[in-house]
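Here the complex is missing a single protein chain, while all its other protein chains stay put.
The block that comes next holds chain A.
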Amino acid sequence: MQLKTKIDAEDGRQELRISRKFELPLELLFKAYTEPEILEQWMGTKVLKLENEKYGSWQFETTDPRGNKHRFSGVIHEFVPDRQIIRTFEMVGTGFGVQLEFLEFESITEETSRLDMHIVYRSAELRDQYLKIGMPRGLSMAHDRLQEAAEKYK
């Protein structure tokens, strides 16, 4: 299993870095973040609002397999086309609080580009909780058992 995405999450820190190289020109990569119809496709979410500008705000909504709706929202602090988005992110009503996201878009060649995400959480504990809910449904239970089993091999 070869994953192209790099995650850097040092123990005990309240931040996280995600980086990925794309076989796409920079403009197309950036477009995937700013065009609601495109964003909906790859994020698997509904875009209720997306104001691509400084002091704009955004709001997404997803529907889980049981039909429950979940809202995500935030404000855009900085918006530099083809270069940078700084925004906040919050899962509404979950108690996870707000996180600050720095998205840096960079051209490597004419046909390739890179995205670096730097996410800052309010605390290291919240960061770890957030990482865990990123797991697909059904997997987290298996994961708990696996972790128990893995303890034996440490």
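As a convention for this text, a contact is a pair of C-beta atoms (placed from the backbone, for glycine too) under 8 Å apart; a residue touches a chain by one contact, two chains touch by 3 or more; residues count from 1.
Throughout what follows, contacts and distances are computed from a predicted model.
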Record-based protein name (UniProt) of the chain missing from this complex, from "Probable membrane transporter protein", "Transketolase", "Putative spermidine/putrescine transport system ATP-binding protein" or "Transcriptional regulator": "Transcriptional regulator"
Selected from A:20, A:46 or A:118 as touching the chain missing from the view: A:20
Where the unshown chain meets chain A, residue by residue: 1, 3-7, 9, 18, 20, 22-24, 28-29, 31-32, 38, 41-44, 115, 128, 131-132, 134-136, 138-139, 141-143, 145-150, 152-154
